[in-house]
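Note that one protein chain of the assembly has been removed; the remaining protein chains are unaltered in position.
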Amino acid sequence: MQFFVNSHLHYQISSPATILCSLSCVRTPGQLVFDESLTTSRQGFRTDLSVGPEENRFTKLEISEPGELTVQYQATASTQVSLQPISDVKIEDSPTLHASVIPYLFPSRYAPADRMRAAANDLFGHINGQLNQALAVEDWLYSHLNYQVGASNEQTWALDTLEHRAGVCRDFAHLGIAFCRALTIPARYVTAYAFQLQPQDFHAVFEVFVNGTWYLIDGTRIAPLNGMIRIAMGRDASDAAVATLFGGVEGMGISVETMLSADENDVFTPITREDLRSWGKVLAMG
Amino acid sequence: MQFFVNSHLHYQISSPATILCSLSCVRTPGQLVFDESLTTSRQGFRTDLSVGPEENRFTKLEISEPGELTVQYQATASTQVSLQPISDVKIEDSPTLHASVIPYLFPSRYAPADRMRAAANDLFGHINGQLNQALAVEDWLYSHLNYQVGASNEQTWALDTLEHRAGVCRDFAHLGIAFCRALTIPARYVTAYAFQLQPQDFHAVFEVFVNGTWYLIDGTRIAPLNGMIRIAMGRDASDAAVATLFGGVEGMGISVETMLSADENDVFTPITREDLRSWGKVLAMG
Amino acid sequence: MQFFVNSHLHYQISSPATILCSLSCVRTPGQLVFDESLTTSRQGFRTDLSVGPEENRFTKLEISEPGELTVQYQATASTQVSLQPISDVKIEDSPTLHASVIPYLFPSRYAPADRMRAAANDLFGHINGQLNQALAVEDWLYSHLNYQVGASNEQTWALDTLEHRAGVCRDFAHLGIAFCRALTIPARYVTAYAFQLQPQDFHAVFEVFVNGTWYLIDGTRIAPLNGMIRIAMGRDASDAAVATLFGGVEGMGISVETMLSADENDVFTPITREDLRSWGKVLAMG
Partner (left out) sequence: MQFFVNSHLHYQISSPATILCSLSCVRTPGQLVFDESLTTSRQGFRTDLSVGPEENRFTKLEISEPGELTVQYQATASTQVSLQPISDVKIEDSPTLHASVIPYLFPSRYAPADRMRAAANDLFGHINGQLNQALAVEDWLYSHLNYQVGASNEQTWALDTLEHRAGVCRDFAHLGIAFCRALTIPARYVTAYAFQLQPQDFHAVFEVFVNGTWYLIDGTRIAPLNGMIRIAMGRDASDAAVATLFGGVEGMGISVETMLSADENDVFTPITREDLRSWGKVLAMG
């Protein structure tokens, strides 16, 4: 499918500040990005950077004069997903440790898997096979957590979410990642533009690596699984925050639009988790 | 200087297990590694991997039969350090954000910098310049923490160490890293073989990135600063644990030897932090 | 002085609920309470209880029908304070352990003194004498914490406040209590009506027991120290919450008025901490 994304970040600068944005969509074999622009409402020193193993695309803005600042990103992205019968995924109990996935087994700031082994084994240890465990995690998140704006903040980690049973997409993803890593399933955090997400916003999901493929997991069920456009990937939100602020700057709001590309003649048929289950399939983003 | 290192890890295997070791010294422009061997006391499936941006060298061992296992690593490594006058390091208040250092600004599992801003600013915010702040962190660690084996465990993070004021080298490094990142100083964790460390063991220190160079910081003062041989680097111990265990395996002990290479005619003159301060210099490992 | 207090608690009942209120002023040798009424806007099953060693006065309301509920408390209270020269308080390094004060040395839910010994000793251990330590704690709270509504919630404990350096009166008191107990100074939490507190609200302070007397400590400096009318005392807010809710009930707001009694001819001269310091005195509530 081909999507058009358009996002704005608004800031108030009070003294010299640096803003590190992650708005630009990563490029992957399955995700083409074109007609892209990142513009700012004011002059400043700008650097574009590719960061980390996934080549997340950060833009660093250094602004010295006080005032308002808006950062706008626009792009057209063509994505593809693939569906695979669950029964075709080999049952495996321990991960295939490609070098690239090893860091996704390690505990991270918001997904302290080392502190969740007892809970993960208690809840999911009896399930046979890593893919089935990950799907059980997805179901658990949906049925045990309340999607609740304001229940968490930017310091919330998976242990808090397990305690409070409430959070937003970021929190669902962190708890799911922590459970999966505690079960020795490599898991990574993904920020995305998400078509038909209501209200329009950035989204966060995660992926698990089983038998050589990263499969998409989203315990929130708030957006179609085939309408995601990847922005960034990482261990958790610390790697892929939409913006990290230094110095005299305060966030004043965001807006996000994700729509079908104007050129697109395809009809978008949303794929939900219920669809996948009824088909006995899992989905991998390209 | 040229060093010879020799380490053993001992395990008891009870059921099929995977061991991910990080014993092999990284190769850097300033650190040559040769005459290297990693051997195991038993047959098993072995894979050597280079992981992450620093190309840490992991060995994955898969063992299915119960019994004892010893992993031995031996190597000769040639290292160099450089000294730089503190006064030559440009005073900078915000980091030069090379793409490669950005991840070292982010909070990580054991160094949750996002939760230490108030303490860091309270203790170090009044100090002028990032290098001076990092050196003040080093002094604070030395004067406020007790080096105490048993005061921490593998889940201990910087907030615990700040609370308990006690720990081992790993804990000193994590707290220092968290303070530095909270001050917007990129900081990374380093595991090392350390010459003249008593008792002989692996060591952990950290480095801060100021004005384009990684400078060594060690709040423990338990080993000469010019006797380190890097094993691995990462955000914190989750990236660079000497061993990560999966399945039916239990650690039974380690031994480490770090000595001057037999071929070496140089005389080793230890450089301590006190030396550096009296010279007005900082040290960078190669 | 003689004060008139008038408070309202507003609730929405959705299903059978129990509300445990602590609005009524305790009676002490130095605090007379008269012309008192606690009324509810609706019928329900009501029990008045004296709870705990300080005989805090709780009212339990059991309401079964849905709807709104207002609880109103009015009273006139006559209070007295005494001032004592700091120099007359014997320097003591360990507490005089009256049986009644022993529980105020123990850690409690929001004041985990056992986890704050290192920080307390680091900050205050060098100060000579328990009263001087408590006054240094009061100053530290004032100068290191921001009084900030919304920075905390009902689960916030002293470790959070130490981390965030921000909170409301309750948080200032909990952190102060934890520091004092960590220094082996008995400390108790006090909820109070506070004259000239702006905006009008309930207040929380604490008292330390030195040489046989409970002295008032308030790190917030937001209300005169001689305008407090005690409501309840306890180890921390868990003992003295204004209201504890069970079942189908939600808080809809409060209002508090504390004014000079209409009968009162005395002129109220506020005593601030700065006054006390300039006089070299400490204040004890009656």
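Going in written order, the chains are labelled A, B and C, and every chain counts its residues from 1.
What we mean here is this: a residue touches a chain if its C-beta (ideal position, glycine included) is under 8 Å from a C-beta of that chain, and two chains touch if they have at least 3 such contacts.
As the structure is a computational prediction, the values presented were derived from the model and not from experiment.
Which of the chains on display does the removed chain touch in the whole complex?
Counted over the whole complex, the chain not pictured touches A, C.
Which of these, A:Lys60, A:Arg115 or A:His203, touches the one chain of the complex that we don't see?
That would be A:Arg115, which touches the missing chain.
For subunit A, which positions touch the chain that isn't shown here?
Touching the missing chain: residues 115-116, 118-119, 122, 144, 159, 163-165.
Name, in rising order, the residues on subunit C that touch the hidden chain in the full complex.
Considering the whole complex, subunit C reaches the absent chain at 16, 18, 20, 47, 49-53, 58, 60, 94, 97, 99, 102-103, 105-109, 112, 114-115, 154-155, 184, 238-239, 244, 246-247.
Rule of thumb we're sticking to: only the chains that are shown with their structure count from here on.
Once you draw an edge for every pair of touching chains, what topology comes out, line, ring, star, complete or other?
Line.
So what's the Cα centroid distance for subunit A and subunit B, whole Å?
Spacing between the chain centres: roughly 31 Å.
Taking each chain's centre as its mean C-alpha position, how far apart are subunit B and subunit C in Å?
48
In subunit B, which residues are in touch with two or more of the other chains?
Each of 115 in subunit B touches at least two other chains.
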